[in-house]
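All protein chains but one are shown at their positions in the complex.
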Amino acid sequence: MNGNLNYIIRRLIYLIPVLLGVCFLIFILFNVVAPDPVNMMLGKHPTADQIIEVREQLGLNKSLPAQYLDIVKSAFTFDFGRSWATKQQISTMFMNGAIPSLTLTIPAFFIATFSSIIFAVIVAYFRGKGVDLFIRVTCIAMMSISSLVYILVFQYFLAYKWGLFEISGYEYGFPNFLYYVSLPILIWVVLSLGPDIRFYRTLILDEIYQDYVRTAKAKGLSERTIMFKHVLRNAMIPIVTYTVVQLPFLLLGSLLLESFFSIPGLGDMTISALNASDFPVLKAMSIVSAVAYIIFTLIQDIVYTVVDPRIKLQ
Amino acid sequence: MFKFGLSIVLATAFMTIGCTKKKNYDEKVLLRNVKAKIKGLDPVNAGDTYSSREISRIYEGLLEYHYLKRPYTLQPNLAESMPVVSDDGLTYTFKIKKGILFQDNKCFPEGKGRELKASDFVYSIKRMADTRNISTGWWLLDDKVEGLNAWRDKYSGKAANYSDEIAGIKALDDYTLQFKLTTKYPQFLYSLAMVYTFAVPYEAVAMYGEEFLNNPVGTGAFMTETYKQSNKIVYVKNPNYRDVFYPSEGAPGDKERGLLKDAGKKLPLVDKIVVNIVPESSPRFLSFENGDVDFSEIPKDNFESSVTPSKEVTEAFKAKGIELEIVPDLDITYIAFNHDDPLFKNNLKLRQAMSLAYDVGRSNELFQNDRAVEAQTIIPPGIGGYDKDFVNEFAKYDLKKAKALLAEAGYPGGKGLPTIVYDTLATTLYRQSSEFFKKCMNDIGVNIEVRQNTWPQLVDKTKKRKAQMFGMAWLGDYPDAENFLQLLYGPNAAPGPNGSNYNNAEFNKEFEAAKVMQPGPERAARYAALAQKVAMDVPLIINLHRTTYILKHSWLRNHKFSSFEHGNSQYYAVDMDAKEKTIKSGVLRMNHKKATAKVD
Amino acid sequence: MLKQNTINDVRGAMSPSKKADKINTVLKDRSLWLDAWHRLKQDKIAVVSLAIVLFYAVVGLLSAMGLLAANWNEVVGPSYAPPSADYWFGTDFLGRSVSRKIISGTQVAMSVGLISSLIAIPIGVGLGACAGYFGKWVDEAIVWFYTTFSSIPSIMLLMSIAFIIQKFQVEISEVFGANFDIGLFAVFIALGLTSWVGLCRLIRGEVMKHKNREYVQAADALGAGHTRKLFKHILPNVTHIIIINTSLQFQIAIKSEVILSYLGLGVSGQPSWGTMINDAKEELARGVYWQLLGATIAMFVVVLAFNILGDALRDALDPKLKGKS
Partner (left out) sequence: MSDLLEVKNLCVDFNTPEGVVRAVNDISFTVPQGKTIGLVGESGSGKSVTALAVMGLIPNPPGFISGGEILFEGTDLVKSQEDYMRKVRGNDIAMIFQEPMTSLNPVFRVGDQIAEVLILHMGMTKKQAWDRAVDLINQVGIPDPSRSALKYPHEMSGGQKQRIMIAMAIACEPKLLICDEPTTALDVTIQQQVLELMFDLQDKYKMGMLFITHDLGVIADIADDVVVMYRSNLVEQNTCENIFTGAKHPYTKGLLSCRPALDRNPERLLTVSDFMEEDGSEIVVDDEKTIKVDKVYNVDEEKNPYLLEVNNLSVHFPIKGGIFGRTVDHFKAVDDVSFKLRKGMTLGLVGESGCGKTTLGRALLRLLEPTSGQVIYDGIDITALDKKELKGMRSRVQIIFQDPYSSLNPRMTVGEILLEPMKLHSIGKDKIERIEKAKWLMEKVGLKADQLARYPHEFSGGQRQRICIARALAVNPEFIVCDESVSALDVSVQAQVLNLLLDLQEEFGLTYIFISHDLSVVNFISDEVAVMNAGQFVELDQANNIYLKPKEDYTKRLLAAIPKGIPKSLIEGQA
């Protein structure tokens, strides 16, 4: 087991420069280059001396290295201070934002992944026949329409015209949020079916042409058992690792869905931070998603060894 | 494996097939949607109109605007009566009503709300001056109250000592409060009706510290039950609220419109208020049509289906029991020239030509559905200084004259004139209006390059004088034309509110003289003359005074729109049985054709 | 042993230029790209989608040069006129013809795809090739760089890059002149700088694979230097990946322009499908569907064509097929 431990520790040590790199990139993007938000904070009647005082308080006059160190510190402590636009504590904003985002993205992600795997297996099973062609063509066609169009059309028809879903808004608590997130989930699933099915289909097809499938046939196994027992079990390795890598992005939620359905998740928070040039929030969002991405790449490595017996952590 | 996966997909898919939430009608609830997120509930940094509206449900100030009387008149709220003003107009003395309690909160001993005292106001106004609070309202009293600026500078950037006495604000005893001003400042009374100067208990600030903005403790009619700053706020009645009754008289015509039916009743008239935050305009209006909210403004693109050209509710909406309320706003929109740019500064003819080339009527039609009033001067209707008969010869649309003037300005047909950069916001409405402006200017050969910005970027550009031309709107802070004329006052140049950096010595002198006059017809005439004279100099392309159109459902009572909506929600009432009947009848769900058919 | 006559008849009989290409044909009479083109031609749908892409490119070019739909800004009828005989896709809020706006919008869509790829390809291929070929610390540094880049969500990167460009708006407009469209410029740079990571990873993997192939070691044994090995041997065997990836990147860029204009970072001053779809946000409520419909159809056709073309190119160019013929 200590082999794995060494590996994990080495990977963690490797991730530190990446984290420092991310902080540096964020530092460049937001501190050095970003426009001066102070005027915006002072409302309609800022006075000249008030601007100087505010710059001082926000720490904008600190030396650049000091500002960079603040970012790095916040990457580890997750204490991002207060938002400039709303003066709220950013970490509490995250807590409030995370729940709605996750209630939307987690169910949507798992429904989308499961259904696209099922479809991909069907398509691979009937490869070359009518079903395969039909599903592939619809996938490409569905991918060719912009996500914004789906949102507009679905919201107008499904929510307003036929009243099947709530138009917008959000309520915390178990049964209530379902009414509000069901339409966005439906849209997310429709949007991700296309690319996912195509991707999983290629993964499964790669496995079908391997030698062990021929051996399985020579053992007299039926096409169905070969597909579900042998091929799918092998194809699950890339599928699982691919899914794990996508998990950190669920935290960010879907910017468009949240802002159109006014779900107060992290995505919606990002958009209002963008419109209000609220840099502490934008920085915080970038750091959190970057840290999540880094951690999940590590988890992906570990999952890879669990799923694929061939890989020893070396 | 296959069966397991399939069952999971079907289960979750079935769960989200969707159903609308069931509605309950027993509790009297006022439902409304709001466009922008509430920044926080701390009076000192109210910032925008949306936050001030929410804050004023919880906190109260010395004065307030009468709910029904128009034009807007001040009346005492926490003060017993209007202040006694010294002859030199510098000393104001107030008497505070006795027995006013703060709402119960754990910051008070045994959680019981204590009585409001004069010293609370001294504390609250000092809080506004404290640099660490970065108050957006500080401009109101900057250099206006004796000793306040000194106190502010003394503790700038440090923890302020609030017991440090200053001459300008003193609590003579528990119920008398005295202000000493440094200069004559008639607008001072208005500032006491604004959110920044509302009373705040020091115990709450001490206990909650930086989180005070999320834990409001006020003397107002309501208090917060749940507060999700970016999603929804739910208010409930404040049990400690003193006896306040619905006014028995109002503006002419209010009685006929049934606005005095609940006269004398104890306020507030609803048990609960639910405020949902819905940024996108189309879902906001669709939820109104569904009956999820009690009243709503009308987005530009839903106007045709709601209001007839003759400014009445369409047949379909009438069938649904929806009423319309039209109220002019204290508001002006304009397109500013940056007078730092020599191109505009000393070329009056060019400014006049561009002003004449701008088709204000068409812009009103396209973007305001003809709801707004074409502005003649910078002073909006509804306050002293507005003269409805005055016609600004440069505010009308005259292409021929515009071309002639442009030639006189030295750029016949626009030749020789460099491309002018017009900065606007990135939202769809502003992008479309800037395209319209570009088209109008192209008609006389002036080439415009449109640049999109987020709101902070635009503000940043105007404050740093880097924007050549830009569209801007100004909503009155208080019903006094001074608040509008100061937009052209030289010393107010950027980063102050005078974004055009217009500086006309003669106008500055006359403005300084007029603004210190006591409110009255003489001051109004002075303001009118001043505004009309400066309009001839076309400091900016004057555009529109927008009017507010509010659609109300049949079950909403006593609603009268006011530009200063502080604490008005306590006057609204909701007839829950009427609401239940209308919603259950499904008339709201019917589309327009069927609804009208139902009426005939 | 050498047959003397062959040299003479080659040297003496013909004029120098003819002689040159006579020699060259001896070495190479047709290129592999031609073979790939023949294979592509067999796939009818691929040819159709290639034709569509070329048609859009021509339309984009013509409207860029002002020869086509330059008068998109002209008011042709009442505002929000529904589609009819004289306006195929109706008119927008100002009364301008939507069909002209669609045509003019092609220019933005195609230029977004083209220029963002032109930015992304050199960076992606350059870094990817160096990482794959040199390995050791060069590889470590480049892998570290693109891991850092890809760990920040792309939407954040897009936003902040667009911010930066708009911050330098004043300086940029001095350089490029006032009527230079900053919005579009921001979209180009933002998309270009965020879309190179995928290509870089692909190229790195492929170059690493080819570096260990025996024909490269043989070149090494012949004394070929790094540049020769990389540019003469490895990169030609990798170019097909660049082509396939670019065709996919193109359609992603077109679709991202819609999202960017929703976030207010898109094009201003000239029509684009993104702004048209965004205008539809409010218009749909009042029953004005034609601007949304027109822009969506226009985009649907070209993005579909790019997708199909991408797959067809993969089959035609993939050396695996050629190797086993």
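We just call them A, B and C in the order they show up, numbering each chain from 1.
We adopt the following convention: a residue touches a chain if its C-beta (ideal position, glycine included) is under 8 Å from a C-beta of that chain, and two chains touch if they have at least 3 such contacts.
All values derive from a computational prediction rather than experimental measurement.
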{"item": "Displayed chains contacting the withheld chain", "value": "A, C"}
{"item": "Of C:N71, C:S84 or C:Q217, the residue in touch with the unshown chain", "value": "C:Q217"}
{"item": "For subunit C, residues in touch with the removed chain", "value": "1-2, 6-7, 10-11, 23, 25-30, 32, 213-215, 217-224, 228, 232-233, 236-237, 319, 322-323, 325"}
{"item": "Touch residues of subunit A, complete complex, unshown partner", "value": "6, 9-10, 13, 128, 210-212, 214-222, 230, 233-234, 237, 308-310, 314"}
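Following the convention adopted for this analysis, only the chains that are shown with their structure count from here on.
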{"item": "Graph class of chain-chain contacts, one of line, ring, star, complete, other", "value": "complete"}
{"item": "Between the pairs A-C and A-B, the one where more C-beta pairs touch", "value": "A-B"}
{"item": "Whole-Å gap separating subunit B and subunit C, where each centre is the average of the chain's CA atoms", "value": "48"}
{"item": "Between subunit C and subunit A, distance of the C-alpha-averaged centres to the nearest whole Å", "value": "26"}
{"item": "Centroid distance [mean C-alpha coordinates] between subunit B and subunit A, Å", "value": "38"}
{"item": "Subunit A, residues touching no fewer than two other chains", "value": "35, 156, 274-275, 277"}
{"item": "Subunit B: positions in contact with at least two other chains", "value": "280, 282, 286, 454, 457"}
{"item": "Touching residues (chain side subunit B, partner subunit A) in the complex", "value": "1-2, 5-6, 8-9, 12-13, 15-21, 37, 39-40, 42, 45, 47-48, 131-132, 134, 136-139, 142, 156-157, 210-211, 213-214, 228-232, 276-280, 282-284, 286-287, 289-290, 292, 454-457, 459-460, 463-464, 474, 477, 495-497, 589"}
{"item": "Subunit B residues within the subunit C interface of the complex", "value": "280-282, 285-286, 299-302, 304-305, 366, 418-421, 425-429, 431-432, 434-436, 438-439, 442, 447, 449-454, 457, 466"}
{"item": "Residue ranges of subunit A in contact with subunit C within the complex", "value": "17-18, 21-22, 24-26, 29-30, 33-35, 140-141, 143-149, 152-153, 156, 249, 252, 255-256, 270-271, 274-275, 277, 282, 285-286, 289-290, 293-294, 297"}
